[in-house]
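Omission of a single protein chain aside, the complex is shown with its protein chains in their original locations.
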Amino acid sequence: MVGAITFINLAWLVPVFPLLGFLIIGFSGKGLMHNMAGIIGSSTILLSFLYTATLFFVMKSSGQDSATITLFNWIAIGSMNIPFAFLIDHLSLTMMLVITGVGTLIHIYSIGYMHHDERVNTFFAQMNLFTFSMLLLVMGANYLVLFIGWEGVGLCSYLLIGFWFKNPAYNYAARKAFIINRIGDLGFILGIILLFFTFKTVTFSEVFAQAASFPTGTTVITLITILLLVGAVGKSAQIPLFTWLPDAMAGPTPVSALIHAATMVTAGIYMIARSSILYNLAPITLNIIIGIGLATALMAAIIGLKQNDIKKVLAYSTVSQLGYMFLALGLGAYSTAVFHVTTHAFFKALLFLGAGSVIHAMGGEQDIMKMGGLKSKMPITYWTFLAATLAISGIPPFSGFFSKDLILNKAFEHNIILYILALGGALITCFYMFRLLYLVFFGEQRLTNAHPHESPQAMTIPLIVLAVLSVFGGFLNVPSLFGGNSNFGSFLQSATTSLSMEEMSHSTETILILVSLALLGLVIYFAYSTFVTRSSVPKADSEPMSFFGKVVYNKFYIDEIYDALFEKPLGFLSDFFFNKVENAVLDPAVDGIGTLTARFGTLVRKLQQGNMSFYLFAMVAGILLFIIFILII
Amino acid sequence: MNAIIFTTILGIVLLYLGLAHNKKILAPAAILGLLITLVLSIKDWNIGSDYFHDMVIFDNFSIAFNVSMIIITILIFLFGIDYYKRMEHHVAEQYSLMIFALIGAFLMTSFSNLIMLFLGIEILSIPLYILAGGKKSSYRSNEASFKYFMLGSFATAFFLFGIALVYGASATFYLPEIKVYISQFNGNLPPMLLIGLLFILIGVAFKVAAAPFHFWSPDVYEGSPTLVTAFMATVVKTAGFAAFFRLLGMGLLPLPVPLEKALWVMTGLSLLIGNIGAMKQGNFKRLLAYSSIAHSGFLMLAMLSQHGSSVSVLLYYTFVYSLATIPLFIIFILVKRASNGEEQIADFRGLYQQKPWLAVFITILLVSLAGIPPTAGFMAKYQVFVLSISHGYLGISIFAILMAIVGVYYYFYVVREVFTESDHLETIVVTKLNAALIIACGLAVIVFGIFTWNLPI
Amino acid sequence: MILLIILLIPFVASLLLLLVKHAETVKKLALVSSVLNLLLTFYLLFSGSSTGVATQSYVFAGSQFSLGYDGVSLVMILLTNLLFPFIILAGFNREQKQPQILYALILFAQSALIGVFLAQNAFLFYIFWELSLIPVYFILLLWGGENRRAITLKFFIYTLAGSLFLLFGIIFLYQLTPGLHTTDFAVINQLVIPESTQIWLFWILFIAFAIKMPVFPFHTWQPSTYTMASTQGVMILAGVMTKMGIYGALRFLFPIIPLGVLFWQNTVIILSLIVVIYASVIAFRQANLKKLIAFSSMAHISLMAAAMFVLNYYSIQGVLFQVISHGVTIVALFYLVHIIEEKTGTLELSQMGGIKLIAPRLAILMLIVVLGSIALPLTAGFVGEFLMITGLFQQSVWFAAIGGITMILGAVYMLYAYQRVMLGETRADYKPITDLGLLDYCILIPLILILLGLGVYPQPIFNLVETAVVAMQNFLLPIANVATSFAN
Partner (left out) sequence: MKEISSAIQIIPLDYYIVLSGTLFSIGLMGVLFRRNIIAILMCIELMFNSVNLLLTAFSAYHSDPAGQVFVFFIMIVAAAEVAVGLSIVVMMKRNVESVDINLLNRLKW
């Protein structure tokens, strides 16, 4: 038992491993032997994973629900006491497992994928730094430590998006990601401050304990939750701050898999789930979340229909899935959201890695118009990709089915229109995913000068492992309809408090599942007939499109609108301030005082005419004026 | 009194020494004589003495100012050794005229009677008219001398008219009696008396170049031989303010309201015209002339704010002002010799390149004039402001501060020129004596700045 | 005694330097003296009574020459003595004209700055305040860049104008003191000044500090001066001298004229916040790297000014912490700019690019400093900015929100600059660029370590100033609502 406590208390080692990895790789620079960086990078994460896994069982066996590990007092002034502490409970454990588990696989995959890159060391260093930050984020015992990780992952995301920094467009994308995240972060930090002034603490346990005494709908809680939500919207790429995520695909594909699909973008969901007690007190905020989530899910899915870049499709799909998670959060189904985070991590990471494998094989080509017929050339990639596609489309018994079905059910319980919209989104998702699958792997190879080949083992093995997880991951949380007992949900029960809702009857549930399955089947068939039977290929960019097609293809012109609304005015304002205010008003005003005085000085100087008569006159005039002066006064 | 007599004899002896055609002994003799005068003056400390039926009273006030002026004159003479080296004739007259002027200055510090004030002013002025025209063949020197003489005697006429009017009203020239006479009116003076007093004040204001009676000073400063300008800027100013102070203290306090207001106007105008006028000045000597007008403004500010306690401020201010101004003129002479002789501020360019130490010391001196710590000039201004602010003259103090900012501008304009590089500059020759004196003055300015901190605090 | 020693070491060293002939010896001697002073500062910090207030008086020239410190002074002294070794080090291995004079001036400036922070007497404070200006003026005038003659004169007049008003204020306070007048802070702090007087006196005193910081609209000297200044000059200016303004405000305004401060509080906060946005927005489109950083520094300092004036516990703690953090960051930034200029021969952003390809280590270090400047958590910048925004929040949510916009805009322009300098394709017209040398590491690595160290463990600075900040509460007692805000 003492051993167990020591083991738990040493949980701070989990983030320290990747940190060490980062430091070792970072400081050894080019001195590392080939592949060493990858091996160090992967093994540190693996260590973390093993530690976390052990921790999971230790905690389970010792019956401890949560543990707080305080390292030192970070900021302690006045009544503000913010320790640098970690909180290990079921929620963070889940997230830690996902991060280190998926992280290990992606690291291993990267060894193969980044094999040829000359800056592979930098890559692994930054990936490790990311893992460290992400672990900090989920393990932090208070909002401020969470915020460290929050910003840290933003930084790593910035670095990794701009990994190939010679390309200005990539740099721009990286900057955009960071800045949009920062906008969210401002809301987040203000939320934390308001939280601090409300509760006099930012430590989770203390805040939640006090929150119990607040009645539902208290303004200050609503305000806090909205401010925190702004942060989550930024980090999890929801409307209106989602535009950075598609651009973030500029980074190497493993980055997209790890950061922009599996882990970082789910930070917002994690944070809201963590603060479930507060959100439960703020129904207004929950409704906002529902709106945001649903709108994002639909909009991103629609945009996904028309994208030709394999990673862009996946990126919009990610945004869309994040929207679903938000929907779940808004419905008060926090554990469901986290469950979807988990399954999504599996299949979306798999999709990205598969896409990476394809890109790798195609020599860097990302346009699906130019692919096709890869099924036979890359069997492992194909089969794993297929598994992931089925999972994301929600075909039973793949993992996505369980998580998405839960969300749909919750939506149905809440409101039928919600359900219909959410289901529509799911169908669109299914369509564009199969469109992708068919265009890439079926038909004829359209690019003649490429010689696709299966990827090396370092890449395929993670694919296989992830495929297994994508297929069977859903069984973590088998609903009672299928004779399960929702293990996952009840596991998180101690860390998040979902809003209680009446359970729907099994018959309704069955009907809903059947309806959605039928529709999904139709959609898959339709996609098959379009892209395989008729083997139609998406139009090239230059060809004319219908109005709607054009709008969708151009992502509803959101980027352009933002450009016109924020970037251009900011640039204009900057020029205006500098040229018209600073250099035309303020500076001349100050200089003007000097110039004016100097002018006056010249006048005084010129008064000194050198002419005797004038001096005599001046003197007499002066005397006369003084006489008049003293006589008047 | 012994000092005056001895100095007079000294001046005459020097004139005769001039006949010996040995320039080398003149300066040492003059300096030696002044040192003796210094000792004689100091001996009288705390032993007040009065002569000619109280027309001249040597008290501590006059001794303090006399000592200050003697030291300044010695300094000027020391610089004169090098300055007059090139002059073939009439060197003796230069020295003796300055010494005669000094006698006038002594009288201006020790009068108690308007007659003595008049005599002092004239004894001070007449040698200066001649000194200003010292370069006989120089057109500029002529003009300076002529203008100084013309305006000076014109002002004297008013001054005398004022004395006559006051005499007519009060039947006395003796200041304490005038004071008693004035006090019986309870501040409601008859116009004739008022105008008379005004004329007297204007006469003195003219000597200290307070605006609007400053017109002579830029021209005369510019045209006179530089060493004479230095003498005018320092000894004459010191004497003028001593006389001003004594006149107010012995005869006019408490000042009748119209006169006080008139003096405030003069103060404000001096600050304004002195500082603003200097801003765009290209000629260094004119710049210092305007600066001297400005300093008159500060001195009047102190004097008018609180007469009684301003005496130490006046003494300190005029002394450190002189201490900074004289070496500035000298450095300017040295630099001018090495350039084309246009007397422009731009002549200073390249000084730092060639003689960094000289640049450092000229900077110290200018910093002192600008009133920036840790120099004596700062302490002087500080004390002025302490007086004016403590006695509630906030508005004019703010105005003076604004003008001080302008002052910083033109002094540092010179500093900037000093540190600007230039490629056409002949070698600046500095004799060892001059170097030593400049360094001594520079250090003294700093030492005075540090060691008078106990005065206000 | 130790205070006097700390004050005098740089001064004596500066005199000694003038006698040394060999250029490298000059630099080494200067470095030794500044390091010695740093060590003494650490000794002072760890010698027990470091958090308390201590005053030591020396009778000098017949007057009270009283030096002393409280937490606020100590932070400032620490900053000064911490930065000067690096500022001196920045000149090593570089050809500089007349190093004797340059380093004498630098050390002289250090001495004067220490004097400002140690003075326990308003008059003494003023003397040192002015004294610090003169060496800096000459450093700028003699070692500055293009168009330095006009710009330095403007800078000098501008700052001196402020100081003269301060002098007026000090004299005004002096004559208010009872009995034998004095300018001791201990006495002046006890003065009871009617509110109407405080209201106008506020501006008389504040203008000097506002110009030094600088706060809108007294900032117009700053961009051109920073751009023109030599690296060492700008390090002193931006690293330490801007903090004089903050120190002065804390010393003079809050204890002496709390009612005046309260009256103008919102005006100053709003003015400062305007600059926060204004300067950030301007920085966004600057073509010159140095100017960009000048505007960024202006934004940061203005945020500190705004936070200072909300007068609550967190904000003042935050400001004092940020004093160190900003000083370290800005010095590192300007050093980086210096290296970049050396390597590329230009400061124009449009002429740069891709330096990371040739000098990756430089890029990494610059990135860390940039991140510190935009207040990423675990850098010192975050702790300071978080506390300041917390303080602003306590006053008004909107203040906090506007102040917080620096977080966004800072990222916008700093990352833009970083991208323009470091990323992209390397420009062909560079002369062969080498990566960082040993000296560069000696300067940058310690600074970065401080930045990160304080970000992870800021507590020492908090403890240092705790007593002083709490003591400020007593001065603000007349303002009831502020006092209560301190209480929590």
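Worth a mention:
In order of appearance the chains are A, B and C, and numbering begins at 1 in each one.
Keep this in mind: a residue touches a chain if its C-beta (ideal position, glycine included) is under 8 Å from a C-beta of that chain, and two chains touch if they have at least 3 such contacts.
Computed from a prediction, not measured in an experiment: that's the story for all the values here.
Counting contacts over the entire complex, the absent chain touches A, B.
From the options B:Phe6, B:Tyr167 or B:Trp357, the residue with contact to the unseen chain in the full assembly is B:Tyr167. Check A:Leu50, A:Met612 or A:Ile627 against the missing chain and you find that the one touching it is A:Met612.
Looking at B:Ile71, B:Ile130, B:Val360 or B:Ile446, the residue that reaches the missing chain in the full complex is B:Ile130. Only one of B:Leu26, B:Ala144, B:Ala230 or B:Leu351 touches the chain withheld from this view, namely B:Ala144. Contact with the undisplayed chain is limited, among B:Ile76, B:Leu119, B:Met303 or B:Ile345, to B:Leu119.
Mapped onto chain A, the interface with the missing chain covers residues 605-606, 608-613, 616-617, 620.
Interface residues of chain B with the unshown chain, by the touch rule above, are 115, 118-119, 122, 126, 129-130, 133, 136-137, 139-140, 142-147, 149-150, 153-154, 156-157, 160-161, 163-165, 167-168, 171-173, 218-220, 222-223, 286.
Just so we're on the same page, only the chains that are shown with their structure count from here on.
In terms of their C-alpha centroids, the spacing between chain A and chain C amounts to 37 Å. Our note on geometry: chain A versus chain B, Cα centroid distance of 78 Å, whole angstroms. Annotation: 43 Å between the Cα-based centres of chain B and chain C. Of all residues in chain C, those that touch two or more other chains are 157.
The set of chain B residues touching two or more other chains comprises 409. Residue ranges on chain C touching chain B, taken from their complex, read 60-64, 98, 101, 121, 123, 126-127, 130-131, 133-134, 138, 141-142, 149, 152-153, 156-157, 160-161, 164-165, 167-168, 171-172, 174-175, 181-183. Residues of chain A that touch chain C in their complex: 72-80, 84, 144, 147-148, 150-152, 155, 158, 162, 165-168, 171-172, 175, 178-179, 182-183, 185-186, 189-190, 193-194, 196-197, 200, 570-571, 573-575, 577-578, 581-582, 586-587, 589-591, 594. The touching residues of chain A, counted against chain B in their complex, run 594, 597-598, 600-602, 604-605, 608, 610, 612, 615-616, 618-619, 622-623, 626-627, 629-631, 633.
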